[in-house]
Structures are given as C-alpha cells and as structure tokens.
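Just one protein chain is left out here, and the rest sit where they should.
As written, the chain order gives the labels A and B, with residue 1 at the start of each chain.
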C-alpha cells in the first residue's frame, strides 16, 4: 500500500515571551490509504499542533516551522503557498473539530454552508450543489434532511452538529480526514453513534483518518495504527494490536493502566502517572519522561534514547531497549 | 447504619420563559458515612443541578435534605453558615473554579478568611502549607497564580481548598472530566486516599461510567431529571435492569482491541429530549427499544426490584 501522507522530521516551535517553546520535536510518521491512525497523548504533547501543521492552520507567528517535510500525494505541503493550500484544504483533506459550534457559522443556514463549499471547490451549479448537500446529510444519517437543510446550527443538538461537520468534511470526497477529538464534547451514547457513522463512511468511501484523541477505548475501537506522543516527540508507534498487547514504552504502559476498565477488578489499584509533563520551553536534555518514569535509569536523565524497531511496524524510544539495560535486568533478577 | 445524608423527593425547576425546565424532578436516595455515591448520566440529565441543590448553592423547588436529623432546607442563613462547613464542593472546570487574580495561598486560605478562623497569620500559613502538602504540592507553589499550573495541579488546588474547613461531605462535580486520562488517575487516587485518611463521604458526579464504577460503592443513574436505576456498583454494572443503563454501559469503548471488535453494542437512536415541560410518561420512552403502551402513559414508579436494587421501569421484571 502506498503512503498517502508522510511526515518527515517535522519540528514546530512557538515564540513566546519566555522564549521558544518546542511544541513538536522532530517527528516522523506515515498514513497509508484507507488507514486510521490514532495520535494519542496528553494535552500539550503536540498532537493538535501536528494535525494543524498538516492542515497548515497554525497561527504564524507565534508558530513557525523549524524543519521537516510533510508529503501528501507526492507533494511537500510545507513548500506550498497559501493559495495552493486553500485548494487542498477542505478538498483533498479536511478536518473535524472537537467543538462543531466554533467551526459552523451560526448565522448561515446549514444547507448553505455545505453548498458554498461545493460551489467554491468544484464550480458546480447551485442546484447540483443543493442535491449533493442533501445527499451528504443523508450519508451522515441526519433525519429529515429536506427540513434540516434550512435550519441554523443552533437548532441542532451537539451530536447532530457533529454529523453536519462530518458531512461538511466529506463533501468533496477527501483522501484524508483529520478528526481532532471529534467526540470529546459528546455524551457516550451519542459518541457511539458518531464513531459508528465514521466507520461506515470510511468503509464506503475509503478515506484515511487521522484520529486525535486521549480516549484509549476509542483508539482500540477505531484505529489500525497508533502513534503515542509525549512532550513533542513520538515515543512509541505501532499497529493497534502491538501497542495494546506488546507495549514497549513505560509511558504507553502507564497510560493503558491509568484508565479504569469496565471489565477490570475494582480492587485493582489505578496506576497514576505522577506529576506533569515537562514544560517545552526548556525541553529536557534526556528522555522527557524521566521525571515520571518508575523504571528510570541513570542514563535517561541526560541522554535522549534512540528509536528502536521491534517489528517492521513497531518502534519505540526508550533506554530499556538497550542491550545493556536488558543485561542489567537479567543480573538483578 | 444511619445515613449521613437523606435526599427526599428533591425537585429543582427553572422558569425559562417557554416553560418549566425540570432539571431535577423528584429524586430520593441516601448516602452513608464514608461511602462514595456515584451519580451518572448524560449532559442535561440534571446530575450537576442535583449536586448543587444538595449543598444548597441552589434553593430547591421542593423536597427535603436530612443531615444530622435536621432538614437543612429549613435552616436560616445563619444556621446554614455553620452547616456549610460540613459540606464542600469540588468543581468540574479547574480553569474556571480558581480566581485568576489570587495566589494559590490566597485561594486555599480563603475559607479561613471567610469564617475568620485564624487570628495568627503564621498559624494560618502553616495550615495552608499542610493542605498543599496533603494534595502533593509544596510551598514553592504557594505564591504562584492559577494560570501557571496544569489542569491536574489546579484540580489539586481546588481539592485543598475544599478540605480547609474539615468537611464531612464533599460533592465532586465531574472533578476529572476536564483532565487528561493520565492525570485523572492521579486525582481519583488522591480522592480515595483522602477519603481513607479523613473519613470523607463523597457524592461523585460524572459521565464517565468506568471511572464511576471504579470509585463508587453505590451508583445512581439519572435521565432527564429522574433517577432511573440505583444499586451497589458491582450489581449495577453486572446486572443492569433499566434499558437506559444497559445502553449506557454498552456504549463505553473498552481499551482492548480484541474485546472491542467482537463487542455487541446497543446504539441508542436520537438525542436526549428537552427537559422543558416533559410529558407525563417514562422519560426514556422515545429512545427505549422495549417501550410498550403503558410506558407512553404513565411515569414508572421507582421501586426496589431486587434487594437494594432500585429501578424505574414498567418492564423491569420482564426484560
């Protein structure tokens, strides 16, 4: 399968009063056709910055690219002009946000918002566009689309609004959808509806999805591949099964153990990750997880671990992978 | 055992112009000393309003709240001041619940200033530092402002403030839903630890059912202002009776790809209806896959279906 999207050594920083904050530090990953890639991590780990870098929606300044390439369909997006990006955005790739209310215009009827995008990107007639808009609302299972199309966003419930957002994102049959916490603002029963809808549409249209979330349950349900970010770096990456069953990085392991599961024993203690991620205005010299890791070794403090491949799809960045660490473990046990 | 708090037929209506918004419409339950009572439901089900009415941040429309043998809704403002010290609240949004112009020391010390407890400044400072240490912060944080902290740290500051007056009962209003997963465990563990150390009783309001199961001894499920089901947490999660509880439980994704792929789930259609002027019927009837005629005509009674397991469903015994 071909790589639809390839991020290579991307580095993004923000200029602030305190100095430079290195939000994304040299990350690389790829997304294949029809693949769902989940990016997980705590707030401030750089997952949203990564998504916004791909869409080039970062406010510049204060943000700026320090380096790297973003290859999408054989073209480097970072070399594109604003005008060229406008053609790609909302057309070949589109985004679904956490809060649909902020991305829908409250003063324009829902139907018109969809129609405008269509006319703008595809230059089709108004009538064709209106038919297509109806079709899109049907695709996302909005009941009574003929009536709904004439309504304003505030007349929709949260779940319905998110459906409209998905319709808007799907309108031009994009190759890639970036969903930034698409269900975080929704209730569980509505979340279940939206996730099911996204899966169905993907099956039908075959687009790739980058799913940004902190809910590991959603990751397990939706994704083929998982990218775990911490302090602006990718610390582990692999297909979903590898990440959940053959966890290599202590952070991923702790993250998995920190959520209570419906099927777990109630008396099991909940593993918490003490403290707070490092402030990236002074990024730590060594492993960024050092301050919160139970397995930290002397080397971790000031030396950045290298990337280690565990399988063709699975890699992690941790000193525990080093032969000397394994040796140490063997001797002590 | 005597309950610490008994809620009886609590109602809270808001006049919203187009009708009565029945946020809480007649709920009753007991909370026993030292236990954690979980209150779950989707947004708009009235769980937060219930929590706020219970500690009398809102005046109830109707109902009783028995604490220490007295109905606290009958107390005067002055008597209430004393009772207030026993009741505390931890808020959902750690960004909104701390005054941005106050230092951490001022925030945690505010309860002492309100009740004028310490005449001696040094003593007050000592107590504030104790409280900060209790939640894992240190004196280097005392002079800083809320915006310099992360969400989890802010929530810990809020917890320290709520502990200042040595309360018996704390309403935790979605204390972790605004936090990262890794931080949620931190705060939940802290709450559990404090409960053991200080003998606290919690009303834990949340929409995250897996977390509620983990922390609560008993759980109540609310929908559109009414209690749908109430039982010991193990019992509720293993043998849910009410169709709404069942749907809710099956909607939670389990972080395990193997289990998750084979799971059969009940996907409820539609959204939660409006709580303004609800009709006299089972509140869940429009979304219920088991609804029959009687469900459209009559509000089901909230009754003990099995020992210590309550549910409000006409078909509780059949389905």
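The working rule: contacts are C-beta pairs under 8 Å (C-beta built on N, C-alpha and C of every residue); 3 or more make two chains touch, one makes a residue touch a chain.
Everything that follows uses one rule, which is that contacts and distances are computed from a predicted model.
The listed options are "NADH-quinone oxidoreductase subunit J", "Putative repeat protein (TIGR03943 family)", "Dipeptide transport system permease protein DppC" or "YciI family protein", and the UniProt record of the chain not shown names that protein "Dipeptide transport system permease protein DppC". Of the listed residues B:61, B:97 or B:201, the one in contact with the hidden chain in the full complex is B:97. Only one of A:6, A:33, A:131 or A:308 touches the absent chain when the whole complex is considered: A:308. Across B:85, B:265 or B:309, the residue that sits in touch with the chain not pictured is B:85.
The set of subunit A residues touching the chain not shown comprises 14, 16-18, 62, 274-276, 279, 281-282, 290-292, 294-301, 303-309, 319, 322, 324-325, 327-328.
Listed by residue number, the positions of subunit B touching the unshown chain are 52, 55, 57, 81, 84-85, 87-89, 91-93, 96-102, 110-111, 114-115, 136-138, 140-141, 143-145, 147-149, 153, 158, 161, 164-165.
Following the convention adopted for this analysis, only the chains that are shown with their structure count from here on.
Distance between chain centres (mean CA atoms), subunit A to subunit B: 31 Å. The touching residues of subunit A, counted against subunit B in their complex, run 42-44, 157-160, 187-193, 195-196, 214-221, 240-241, 244, 254-256, 258-263, 266, 269-274, 276-277. Put simply, subunit B touches subunit A in their complex at residues 42-43, 136, 150-153, 180-186, 188-189, 207, 209-211, 213-214, 233-234, 237, 247-261, 265, 267-269, 271-272.
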